[in-house]
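Have a look at the structure that comes next, please.
A single protein chain has been omitted; all remaining protein chains appear in their positions.
Showing chain A:
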Amino acid sequence: MPKGLLGIEGIERDEIEQILERARAFQPHGGQTFAKVNTCTGRLVVNMFFENSTRTRSSFEIAAKRLGADTLSITASGSSVSKGESLVDTINTLVAMRPSAIVMRHAASGAPHFLSRHLTTPIVNAGDGTHEHPTQALLDARTILDRCGRLEGLRVAIIGDIAHSRVARSNIHLLAKFGVDLVLCGPPMLLPREMARVASGVTLEYDLRRAVKDADVIMMLRVQLERIHEPAMPAGEYFRFYGLRQEHMALARPDAIVMHPGPMNRGREISSEVADSQQSMILNQVENGVSVRMAVLERVLLQ
């Protein structure tokens, strides 16, 4: 059965290394655009976005086009899903179009895993509920490698709403496979104790200053208001205790970098000063999104 990419948890370190290595080949140089490689001409990639995300969807679309593949994008509002048709029915319709791969974003955790049990078409998970977002973790790893040259032995702090973050879970799985020292930090309600046992090398910290101490990488997460079903803390209070500000950067390593998967809430989880600083890798992350997704799609399409 052809393999897609459902998550980082289930893949091996050497597979991750191969993807990251291939992604490097796709990175544009200087002011150039992404090279068109056309290794996947004639393949059809269907992007199924049951949850809105212009950024991720465009990134996958550009990646597929750079590989020479055809793309078809379907968003939930324009599909029959909203008319009460089941996920299985929708996908069966699509499979009749014989795509080479399906890229899927869905609000329910495990939705791509559920489908992969009923389909033979490989599925690339573009974010499932509060579970995983594997290509985001890969592009984050590519970004860290570009700047730090290695993953082993780094100290990485992930800060914010860990409980509801698929970005956090995928990053934790990926970085743990490389022996990274991981510190997770957030208010207790958004950082369940069980997170410490998701992977090896993870510690929990409820104090932002202690979390960023000596960090090589600081990953900020978006406060996902739409997923928080009970009031956590007032916005001002959140920023006071968990918002990353310039004063915190003095505690981290001098060459520390700051990352954010976007979209950012300035003044809620990160100050503009930090977001726009030299240490901010936010735009590099976006750019690496395309090269990493080219590497992932090529791997899935050419197997």
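The working rule: a residue touches a chain if its C-beta (ideal position, glycine included) is under 8 Å from a C-beta of that chain, and two chains touch if they have at least 3 such contacts; residues count from 1.
The rule is simple: contacts and distances are computed from a predicted model.
Per its UniProt record, the hidden chain corresponds to "Dihydroorotase" from the list "Dihydroorotase", "succinate dehydrogenase", "4Fe-4S binding protein" or "Sulfurtransferase TusD". Contact with the omitted chain, checked across A:Leu175, A:Met195, A:Val223 or A:Leu244, is made by A:Met195. Note on the undisplayed chain: of the listed residues A:Gln27, A:Asn47, A:Ser100 or A:Thr130, the one touching it is A:Thr130. The residue from A:Ala63, A:Leu94, A:Ala111 or A:Ile282 that touches the chain not shown here is A:Ala111.
Within the set A:Ile11, A:Leu44, A:Ile62 or A:Leu87, the residue that contacts the chain not displayed is A:Leu87. Although one chain is not drawn, its touching partners on chain A can still be listed: residues 9, 86-88, 106, 108-111, 113-114, 117, 128-132, 163, 166, 169, 192, 194-195, 197-198, 229.
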